[in-house]
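To start, the structure itself, in structure tokens.
Note that this complex is displayed minus one protein chain, with the remaining chains in position.
Now for chain A:
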Amino acid sequence: MEILMSILAGTLFAAGVYLILQKQLLKIVLGTALLSHGAHLFILTMGKLNRGKPPILIEGVKNYTDPLPQALILTSIVISFGVTSFLLVLAYRTYQSNKTDMMDQLRGTDDE
């Protein structure tokens, strides 16, 4: 299972990277969303999958899934959510100010 999940994480990453390399700002934002999904899956897979019960203490159960990667991912989800929403609004404002969302046309200023 871990190997399959590794491949899935790699696929999510590849798709995310491809989107990041595009010209349209929106596609880049979509790409970052995919990248963070891939990263979260990666962390979870590294903590080993399906080794026992969910990490909530129940009388008599000794065997739980590793809780630490879950805590890390939880933090990461919230942070990437914050960043994604910020990026989205930034894209929106960029479009409003510059009337374009093509990265080629957003290149620096002339008097550089």
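Structure notes:
Note that a contact is a pair of C-beta atoms (placed from the backbone, for glycine too) under 8 Å apart; a residue touches a chain by one contact, two chains touch by 3 or more; residues count from 1.
As a working rule, contacts and distances are computed from a predicted model.
Choosing from "Phenylacetate-CoA oxygenase subunit PaaI", "Ferredoxin", "Cation:proton antiporter" or "Light-independent protochlorophyllide reductase subunit N", the protein name stored in UniProt for the chain missing from the display reads "Cation:proton antiporter".
For chain A, the residues touching the chain absent from view are 1-24, 26-27, 30, 33-34, 37-38, 40-42, 44-58, 64-68, 70-71, 73-75, 77-79, 81-86, 88-93, 95-97, 101, 103-104, 107-108.
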